[in-house]
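Of the protein chains in this complex, one is absent; all others appear in place.
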Amino acid sequence: MRAALPQEEQTVLRVEDLRVQFKVAEGTLRAVDGVSFTLQHGKTLGVVGESGSGKTVSALSILRLLETPPAEIKSGRMLFGGRDILKLSGPEISEVRGREIAMIFQEPMTSLNPVKRVGVQVSEPLVRHLGLSPREARARSIQLFELVGIQAPAETIDRYPHELSGGMRQRVMIAMAIACEPKVLIADEPTTALDVTIQAQILDLIVGLQEKFGTAILLITHDLAVIAETAHRVAVMYAGRIVELADVKTIFEAPRHPYTQGLLRSIPQIVRNRPATLNEIPGMVPNLARLGGGCSFAGRCERVVDRCRLEAPPLEVIRPGHDVACWRANDV
Amino acid sequence: MLKFILRRVLQSIPLVIGVSIIAFGLMHLAPGGPLAVYTLNPTIQAQDIERIKVALGLDQPFHIQYLRWAAGMFSGTWGNTFFGGRPVLDVILERVPATLILMGSALSIAILLGTAIGMLGAVKRYSLFDYLATTGALFALSFPTFWFGLMAIYVFAVRLRWLPSGGMYDLGNEGDPIDLLIHLVLPTLVLALVLVATWSRYARSSFLEVIHQDYIRTARAKGLVERDVLMKHAFPNALVPLIALFGLQLPTLFSGALVTETIFGWPGMGRLFVDSLTMKEYPVLMGMMMFTALFVIVGNLLADIGVALADPRVRLE
Partner (left out) sequence: MSELAATTSLISIRGLKTYFPIRKGILSRVVDKVHAVDGVDLDVRRGEVLGVVGESGCGKTTLARTMLKLVEPTAGEIQFNGTDITHLSRREMAPLRRQMQIIFQDPFSSLNPRLTVGDILATPFEIHGLAEGQDMRDRVERLLMLVGLRPEAARRYPHEFSGGQRQRIGIARALALDPQLVVGDEPVSALDVSIQAQIINLLKRLQAELGLTYVLISHNLSVVSHIADRVAVMYLGRVVEIASRDELYFSALHPYTEALLSAAPSSVPGRKRDRIILKGDIPSPINPPSGCRFHPRCPKVMARCKTDDPALISPTAGSSHAVACHLHNP
């Protein structure tokens, strides 16, 4: 039974039952196995998960950026502006990309074209979607650079990516993404490759832009602390499914899924009385090509019972605004 | 940028000197030495050989000979041919236009067609087109050029009588551009076949590498149409190694294609080389060696500069 979706303030994007598979040597890899969520105007949904959780594949699916020979979107709907993104044609989706929904990636060095000046790269969406002339686009790019906090914007415009630091490159990516003031911004691990002090600057920038433009943000990360600071709602993903979905306070203060609980307990904290050992989650993420029928966390769960191994629990509402996929969610 | 070019040019100078020393040394190492034509000829007497030696300055120590020869090279006196006593430089230069026309045509076709085929193959990887192109390239590279040449002559000149079997012009038609074009068709196609195969493989591999890069995904994420993604983002990056390749193939514009020119009787540099070898015409061979070496070095230089122009990261050093 599909979990009831939270009260829609202004739902900008609705993803329903997304399933993405990959053809690999061993068989079929179920990277995303029935994922549903919504994005709200002016709010950030943080998606947290580790390797193999399916968070990046989900994000790339929204803009249909997956390479479709190995990947295949098996089913699902992605409703945006009254249309299903998955049913759009090639030219139609390219109208949406960069204009209504934009994306920034983890590695700013490899995500920028090394042989083109950054100003040109930022101008491209302006010319393509808003029909600006090259000169107008250039002026607007300088403004965008200022907006994202790049020093000496008029000079930086003509630089190549390799001449800029990691933090500046990420700012360029952000400028490129917000150029057309999109309704949705997908940020895939935007600060993972950056130093801690720069990370703080970039997160601050992203949050500030959301306040200014009301952008709905989908923030993907493996770093729970980043989520704590920037997300309003959080989806915890494991082995291709959302296992818990709630507002950020609930996730950190009263999580119900054993994986979420385990994850929170295993992170070292800066506290005066440090524990002798960190809480571990034993074992490893399962092989996504050989997922059985039961709960994919069963092998590592401390509260596992027989039912877990036979039947995978659906994502269900346990309290308004709090969905958990666990047979024992209500056992305290 | 200018400093980069200057530095590369300066680095080339020791290279040219090194090549010339080797070229000069090789000639002296050849059996019979520089006067092989005479020394291996039983009818010429020893004292005549001695006189020729002194006259040509061959009795001097090696480094003196080298310096005199190098000075001559520099000033344009490349010596005279053994047979006929014509200035070597003239002999070489008069063959250049023929070679340029043949190689120029073949290379142009190869680059344009080869790059297009390679690009399409990369974009539509594993499709029927890609499969055919790959197989075709393998075929073209596996069979020797002389076989293709002879087959082409047999089919088109002997059987079908559509095209002439060789030469640059028909007797009496020298200078007629139409005649030239007709004579150009077969040798160019044969030559281009192998070149297209090579270029398409390089282009395909370069494109394949580029279209899987993150920045191509970013370009799509910005909403650019697929054609712009390919031509404005993929192409300039894929071009960089191809520019290097072009620079390296540039010398062939002048050194010619030995086998093809011989098969088709084309009066170019390649033919000259083969003929000179057979006749032991050392001055010409030496001259051609230096000529080619110079163009290889210039070609490399242009390739380096071309890559630096196309890829701003290279200019860093």
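Order of writing sets the labels: A and B. Residues in every chain begin at 1.
Everything that follows uses one rule, which is that a contact is a pair of C-beta atoms (placed from the backbone, for glycine too) under 8 Å apart; a residue touches a chain by one contact, two chains touch by 3 or more.
Predicted model, so just to flag it, every value in this text is computed and none were measured.
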Discussion item. Which candidate, A:L264, A:A289 or A:V304, sits in contact with the chain we can't see?
Written reply: A:L264
Discussion item. Using the touch definition from the top, which of A:G34, A:G98, A:G119 or A:G167 touches the missing chain?
Written reply: A:G167
Practice prompt. Decide which residue listed in A:E107, A:E229 or A:E316 touches the omitted chain of the complex.
Written response: A:E229
Practice prompt. In the full complex, which bits of subunit A touch the chain not displayed? Write them out.
Written response: 50-51, 151, 165-168, 195-201, 203-204, 207, 222-226, 228-230, 248-249, 251-253, 262-264, 266-272, 274-282, 284-285
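The rule is short, and it goes like this: only the chains that are shown with their structure count from here on.
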Practice prompt. Using mean C-alpha positions as chain centres, tell me how far subunit A is from subunit B in Å, no decimals.
Written response: 54
Response to the item:
Contacts from subunit B onto subunit A in the complex sit at residues 126, 212-215, 217-226, 228, 233, 236-237, 240, 310-313, 316
Practice prompt. Spell out the residues on subunit A that touch subunit B in their complex, using ranges where they run on.
Written response: 63, 65, 67, 69, 90-91, 94-99, 102-103, 105, 107, 110-116, 124-125, 128-129, 160, 162, 173, 176
